[in-house]
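Taking it in order: structure first as C-alpha cells, then the write-up.
Here the complex is missing one protein chain, while the rest keep their positions.
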Amino acid sequence: MKTQIIDLHVNGNLRTVTVRSADTLLYAIRGKLGLTGAKPGCLNGDCGACTVNVDGWPMKSCLMLAIEAVGKNVTTIEGLKNTPIQQAFIENFAFQCGYCTPGFIMNCHSLILKHPDADDATIKEWLESNICRCTGYTEIEKAVKSVLEKN
Amino acid sequence: MDVIGKSIIRKEAQDKVTGRARYTHDHHSNTMLSGKVVISPYGHAKIVKIDTIEARKMPGVRAILAGEHFPLTGEDIRDRPPLAVDKVRYHGEAIALVIADTPGQAKKAADRIKIQYELLPVVHSPIQAFQKDAPLVHERLGEYIKEKHTSPVPGTNIATHIKIRKGNMEKGWTESVTTVEADFSFPPSDHVAMETRCSIAEILPDGTIKIMTSSQAPFMVKQLIEKYFNEDIGKIIVETPLVGGAFGGKASVQLEILAYLGSKAVGGLPVKILNTREEDILMSPCHIGLDAKIKFGADHLGIIKVAEIRYLWDGGAYSDKAIDLTRAGAVDCTGPYNIENLWCDSYCMYTNHPYASPFRGFSHSELSFAIERTMDLLAQKLQIDPLELRYRNAIKQGHTTPTRVLLNQSNVGNLQKCIVRLKELIRWDEGQIKEINNRLVRVKGISCSWKTSTIDPNAPSGVILTFNRDGSINIMSGVVEIGTGTKTVLAQILAERLKMNVDNIHVRMEVDTQTTPEHWKTVASRGIYMAGRALLEAAEDVINQLREIASIVLRAPKEDLELADSRVFLRDNPLMGLHYKDICYGYQYPNGNSIGGQIIGKGNFIMRHLTHLDPETGAGKPGPEWTVAAYGVEVEFDRRDYTYRLVKAATVVDIGNVLNKKAALGQVMGAMSMGLAFAGRETFYFDEYGRVLNPQLRTYRPLHYGENPEYLVDFVHTPDLEAPYGARGVGEHGLLGMPGALGNALSVAAGVSLHHLPLIPELIWKTKEAKS
Partner (left out) sequence: MLPFDFDYYKPASLKEAIDLYQSKARNREKSMFISGGTELITLGRINLVHTEAVIDLKDIAECKVMQFEGDYLVFGSTLTLTKIEETNLFPLLTKTASEVADHTSRGKITLGGNICAQIFYRETVLPFLLADSQVMIVGPDGVKVAPINDIFKEQLQLKNGEFLVQLATDKRFIEAPYISIKRRQQWDTGYPLITVAALKMGEEVRVALSGLCPFPFRSKKVEDSLNNREWPINDRVDAALAELPRPILNDVEGSSDYRLFVLRNLLHDVLEGLGASF
C-alpha cells in the first residue's frame, strides 16, 4: 500500500498511474503524465504556481496527494482550450516570465466559473492565493475583470 | 514608425497561457538522475566530521560527494569551494551532494548524512565585519586567485575596496552652510523568482559537457566551467530554455557547477538538481544588504557642495558578484545629483550571511534608499521643498559623474523633466500631507534615481538572421527570455528596420551556446541596447544582400532599390520589384539557372570606450549611458497603529524612446511592485547562529494580489543617440526609487526619521518609541 496503482481523471481522460502514497498530485501529473504546465514554486502551498482545478475548485496540486484525487475530476492548464481568460491574459500583458501563469489562469478560470459576478473583494480573496513576481498585478486584474464583465 | 512603440504581443504568449512553455525543470527523461544537496544549518562552523556510511547504503544512491577539495570558484576572487570543506561560512552553504535514481531517494539518503560541527563566532553585519577585532570569514584571503582589478585586504573581512575621489573636499565643506549626516542599513533579502533554480548536466563519452540551466548567463557558465575545471571550452554546450524570472539572481553560476560535478561522479550520466524554495533562498545567492553612512554639505540654496559616503556592502560569505556590486554602487554613489567634491569608499565585506548575486538595479535601489532619505533630511533642515531640492541638484549634461564621465545630450536622460512630470502626476501641489481623520493621514514621498550599467568593457553581443523560403526571417540571439520580452522587441526592431510585418519574423526563444551567437549576459537592462545594435548591423547585412541579388535580377544599381513589405523594388517604380521569397534562397531564372543562396545576416556589437576604474580615484568610464527617473509613493498611514496601505506609486523615467508600450509599462510596474515589497516587507531575519529564520514563502512574503498600489507611470523621451531607436534600458528603473520614496513618505507620516528596511509597522513603532 506504500505504492499503489490508481486511476486519475485528468482533462477528461482516464489515466492509470503507479504512485507512492506519499506522492503529491503535482508530482504525479508532471512526472507520470508529463503534464508540466503546473509548476513547482514552493511545494508548500504558498505560491500557487501548481494550481489545478479539482471538481470545479482551484487546488494547489502540491498540497494534495495523488491518491486523494482518485474519483475526482482534475483539470490542468493543458485541459483549457481557448478560454476567454487565456486570451485575456495575452491581451492584457498579464504575464512576463510565464512561470506563475498556468496557476494564475487556473485560479482565475475557477473563479469565473464559481463566481461569474465576483466583486473586487471576492477577486482579491481568490487571487491572493498566487504569487506573480513579474507584474505589478494590475494587468492580471484587468484580464480577469475583462472576462467577468462579459458575463 | 510602424512597429516601434506598438504593444506587440510577445512571441511566446500562446505557449505561456497553455502550459506548453518549457522551463529547465520541465525537461525530463527516464535516464536522468537526481541530485540533492545537503546544506549547512549554521552560519559559521567548523566541519568536524561528515559521515556518509548510512546514506551510501540507501536504495538508488549512485554517488555522494562530500569533503573533497574541488577547485575554488568565484568570479573575481576564487574563494568559494563548490562543496564546503573544513568549515561552513553561511546558513545554507552546500556541503554534500547525493546523486540517486529519483528525487525521493536522493532526499532520503541526504537526510541520513551526519555532519558534526563546532560553532564559530558569527559575523552578523558588514559593520561588525569592518571592526578590527572581527572574526575572519576567510583566514587565507591573501592566497586566493583573483582578478587584476580586485583588491582584497588579507587579515580583514574586506573583499574589495573601491575609492572615488573627486574635487576638493576642503573646498566643499567651506562652501557649505549646512551639513546632514545619517546612517542607514538593511539585511540581505531574496529575489524570489517563481521558478527556483534548476540545472541539468551530462558528460558525453567524447567529453562533451552538456548543461541545461535556468540562467541569465549561459555563456558565462560555459566560460567559468572552462576556467574553474580546465575543460575544453569548445566541448561545453549550455542550453537555456525559457527562464521563470531571474531579477539578477540567475546571473550567478552555482548550481551548474554542482550538476557538472555530480554528472562527473556518475560517469557522465545526466544529473538534475532542482532547488527547493528553501534551498533557493538559503543556498543560492541572495539580494545584497548594506550599511551606509552619508554626509552632505550644502549652501543656503540647498546646492550640494560636498559629499562623503561610505558603503559597506554585505557580500556575505563569498565575494562572487558582490565585488561588481560594490563597484557599481561606487560609480553612481551620489544618486542623480551633481556633486563636485566627493569622497566615497565602497567596501565589499565578507559576513556569515548567504552570499550576494546581482539584484534588479544592481546596487542602485540600495544606495538610493540611503541617498534619498538623506536628501529629505537636507530638505527638512533647509526648509526647502524636497522636490525643489532635487530639481536644483539634478544631474544634467555638462556635469561629470563621480567617475568623471562628462555627460552630454545623449548619455544622460533629462531628470529635471522627469521631476516636473512627476510633480503633475502625483499632484504634488495639492500638498504632501492630507488629513483623512484623527487617525488616518495620506502622505506622499518622493525620490530620484540614475543608473548606468557597469558591464565588462569587452562584453559582446551577436545576432544571426536566417531566411525561411517564404521570405520570413529567424532571429538568433543569445539574449535569454527571462520575462522581459526582449526577444519580441528585437523582432519589432527588425520589422521596423526592414519595413516588414512583425508576424513574419520568428525568434528562437531558447539559447544554446553552440549555435546561438553570444550575448554576454541577460542583465543590466542591456539586452536591447547590445543585442539591438548587433541586430541592426545584421539587418544592414541582410539589406545589402537582398539589394545585391535584386540588383542583378532587376538589372538596376543597388542604390536605386528600396525595401518595404517584404519586397525589394525600384524607388521610382515600386511595381517593379521582387518579393523576399523569390530571392532569399537565391534567384532562379525561368530556364532553371540559379544565383545566390540562402541569405544569412550577421551582426555583432561591443561597448565603445568603456574603461577600468583608476584604483586611487575611481576615474574611468564604467558604462555607456545613465537612465534617470523620478518617483512618488503615497501611503495611507494610521497614526495610532503605525500601519499603512500603499495607495499610489508613480514612476517617471526617461526611457529615450518606447519600443513596446505595454511591455515597457509592465516592466516598470513590475519593478515598482518588487521595489515596494523589498522596501516594505522583504528581508531575511537572522538568529544568533546566523540562521535565516524565514526561508519559505509563507514567512518570506513577496507582494500578493491586492496589496499593490495603483501605479502611475509616464515617460520622458531624451533619445540615447547610440541606442537602437534611441531607447534606454528600462527593466530595472521602476524599482530603484521605491525604497527611498516609501521611506520618505513614512518618515513624514510618522514624524520620525526612518533609517532601516523593511519599513514594517513594528519598525516605525520602535523608532517612534525610541524617540519618545
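Going by the order they are written in, the chains are A and B; count residues from 1 in each one.
Throughout what follows, contacts are C-beta pairs under 8 Å (C-beta built on N, C-alpha and C of every residue); 3 or more make two chains touch, one makes a residue touch a chain.
Bear in mind that the values here come from a model prediction, so they are computed numbers and not experimental data.
When the missing chain is restored to the complex, the residue among A:Thr51, A:Thr76, A:Gln96 or A:Thr138 that touches it is A:Thr51. In the complete complex, the residue from A:Leu8, A:Ala28, A:Met59 or A:Val147 that touches the missing chain is A:Met59.
Contact between chain A and the absent chain runs through residues 1-4, 20-24, 27, 43-45, 48, 51, 57-60, 62-65, 67-68, 107, 125-126, 128-130.
Contact between chain B and the unshown chain involves residues 103-104, 107-108, 111, 278, 640-641, 643, 645, 680-681, 685, 693-694, 698-699, 701, 704, 706-707, 758, 760-762, 765-766.
Note that only the chains that are shown with their structure count from here on.
Chain A and chain B have centres, each the mean of its CA atoms, that are 30 Å apart. Contacts from chain B toward chain A in the complex involve residues 7, 9-10, 12-23, 25-26, 28, 104, 192-196, 242-247, 274, 276-277, 482-485, 662-663, 665-667, 669-670, 672-674, 696-698, 702-708, 710-711.
The part of chain A that touches chain B in the complex is made up of residues 20, 22, 30-31, 35-47, 49, 76-78, 80, 86-87, 89-91, 93, 95-102, 105, 124, 127-128, 130-141.
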